[in-house]
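Note that one protein chain is taken out, while the other chains of the complex remain in position.
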Amino acid sequence: MAKMVRLISKYCGNVRPDSVEDYVKAGGYAALKKAMGMGPLDIIEEVKKSKLMGRGGAAYPTGIKWEQAYSITKNPKYIVCNGDEGEPGTYKDRLMLGQNPLQLIEGMTIAARVLDAREGYIYIRGEYKAIQETVKKAIENAVKAGYLGDNILGTQFSFHLEVVSGAGAYVCGENTALVESIEGKAGRPRIKPPFIKNAGLYLKPTLLNNVETFSCIPYIIDNGGDNFASYGNEHSGGTKLVSLSGNVENRDVYEVPFGITLRELVYEIGGGIPEGRTLKMVQLGGSSGACFPEAVLDTQLCYKDLKSKGISLGSGAVLVLDDSNCIVDFVKCIMEFFVHESCGKCTPCREGNRHILMLVEKFADGTATKADFEKMKRICDTMKYGAFCGLGQTATTALITCLKYFKEEFEEHIEGKCRAGVCSLNGKEAK
Amino acid sequence: MKGTVVSEVLTKYDNSKDRLVQILLDLQEESGQNYIPREWLEEVSQKLDTPLTKVYDVATFYAMYNLDPKGRYVIEVCKSAPCRSRKAETLAQSLEKLLSIKMGETTADGLFTLQHTSCFGACDISPAIKIGEKVYGNLNEDKLAEIIRAYREGQK
Partner (left out) sequence: MKTVNILIDHINVNVPEGTTILEAAKKVGVSIPTLCYHPDQKVKANCRICLVEVKGSKGLNTACSTTVWDGMEILTNSKMARDARKTVLELILANHPQDCLSCIRNGSCELQKLTNEFGLNKISFDNVVERKAKDNTNPSIVRDSSKCIKCNRCVEACNEVQTVGAIYNSHRSYEYNITTAFDMPLEESTCIYCGQCSLVCPVGAIYEKSDIDKVWAALDNPDMHVVVQTAPAVRVSLGEEFGDGRGGIVTGKMVAALSRLGFNKVFDTDFTADLTILEEGTEFIGRVQNGGTLPMITSCSPGWINFIEKFYPECLPHLSSCKSPQQMFGALAKTYYAEKAGISPDKIFVVSIMPCTAKKYECTREEMRSSGYQDVDVVLTTRELARMIKQAGISFDSLEEEEYDDPFGITTGAGAIFGATGGVMEAALRTVYEVLTKETLQNIDFVAVRGLTGIKEATVNINGMDVKVAVANGIKNARLVLEKIKSGECDYKFIEVMCCPGGCIGGGGQPVGTTNKDRECRICSTYEVDKSMPLRKSHESPAVKAIYEEYLEKPNSHKSHHLLHTHYVDRKNK
């Protein structure tokens, strides 16, 4: 099996990002033309066949999502693209948005065609300001060329797209929070139900997908769902963009077929660990993802195989840590992130994150006791099972999995030892 | 007739409440000191006919907004895990030394503010910092000194 393929990233770097001319010359917009001649249900059928699962993290089957959206009869409907990309270690949407936004725009236009939607929004994190400008230009040019806006390709079909900026809030990647943010409000998640498919943006039916998800659509329509699916394995169709970061030689975004192993990802594609160090830990899916040691690396990149190990693929971020890192220090860093990013609305997340951070700090200080494990566990469980939204529910995944695989490092800190020599353990001396 | 800064920005967005997040970003840029003055928020509230509390909520919710004046250049040091694994905390220390201020502070000449930020998607070149829209990566102390010097000189 090929370790790298280029289905959805094939134009990246080969076209000027905002040039419709380049994109069309390379083969772009063939899918939209084809889709114009297809019925909505036929398009949905191809998406279902492709086995495409949402690439934003929750891995919901895209074909089914589209089918549900289609079956809702209320109008108008909105198409929204999630380009918030806030999960630390993830930068693959940056690649798609910055290098070939027209493919995403084409994917959204096909979605609009299916749902007969007239308006769509691309929500892009505020930190990607320059990229927002690129996407805006691409939209403008697509309108000029008749691929977007009024009377697309000379038909009655019209679809308008607008870029909306975030302003620094990871939680806005959660779909109801994102919709609040587009409406000009603070991005605190809404209560569900209603789900956004019924009542999303302006309380109207809304189809929301990740940048990568929409970017897969043109290939699927162009080449058929089965073709796309054939690149993966029987459980997971197609390819995935992974973002490699941390202590690994080749840090970049790679398009890989489902089914390769994490070991291949880290050592062959990623080129292994620099400076002759050894691998300590991999975190998959960003800061909300699971952490595991070398022994787990033979797991396949595949929703099912990962799930059997209690791991989810998330955004496809792969963070590699070598032995110069301390697990306690790492978890502290993760918890600082969630303390900063919690929206504050619900008790477990607002209060829980900071208590966990305080407890982890005790380990880093050397002042923790055995009883602190139990306290952390209670809060972890309450957040995981009882927080209002996905942020709080997954904020402690890193801690929970580190306690599963690396508990002895925590225990060493109680004894006043940090094997990586990262933690100051000041509190211990002071005691 | 030339309107106020606020009314000009609002006009750009058709005086739409829905664009509040963007409006505040634009206003912050207009301020020249990377912040949104209180009077501007009050004006936005009046002109959009939205309670000031709701404008205040948005302004305090998102991390990119500041309600107090900052330096001309805000240097944001990423403190998320991928950057930390590449020793980002040494960047913070170097910057503190180079600028003789602590994280969160602004230099006396009003040129630089140092602050932490969450991951901004430059993890392929971590450890990374952001100055305004510009991102710098694969940094070490020497490269930082070079960057700071360039900004200072750009001032003269």
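Labels A and B are assigned to the chains in the order they are written; within every chain, residues are numbered from 1.
Criterion: a residue touches a chain if its C-beta (ideal position, glycine included) is under 8 Å from a C-beta of that chain, and two chains touch if they have at least 3 such contacts.
Please read all numbers here as calculations on a predicted model, not as lab measurements.
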Partner chains on view for the chain not depicted: A, B
Candidates A:E162, A:D298, A:D381 or A:E408 - the one touching the absent chain: A:D381
Residue of A:G166, A:G237, A:G352 or A:G366 touching the missing chain in the full complex: A:G352
Given B:D57, B:E89, B:E105 or B:E141, the one touching the chain that is not displayed: B:D57
Listed residues A:G39, A:G344 or A:G421, member touching the removed chain: A:G344
Touch residues of subunit A, complete complex, unshown partner: 169, 171, 186, 188, 191, 339-348, 350-355, 358, 375, 378-379, 381-382, 384-388, 393
Residues belonging to subunit B that touch the chain removed from view: 38, 41-42, 45-46, 51-57, 60-61
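In this section, only the chains that are shown with their structure count from here on.
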Residue numbers on subunit B that touch subunit A, as the complex places them: 16-22, 24-25, 54, 57-58, 61-65, 79-82, 84-86, 117-126, 130, 133
Sites on subunit A touched by subunit B in the complex: 85-91, 94, 125-130, 164-170, 181-188, 243-247, 251-253, 283, 287, 317, 319-322, 325, 329-330, 333-334, 336-337, 340-341, 343
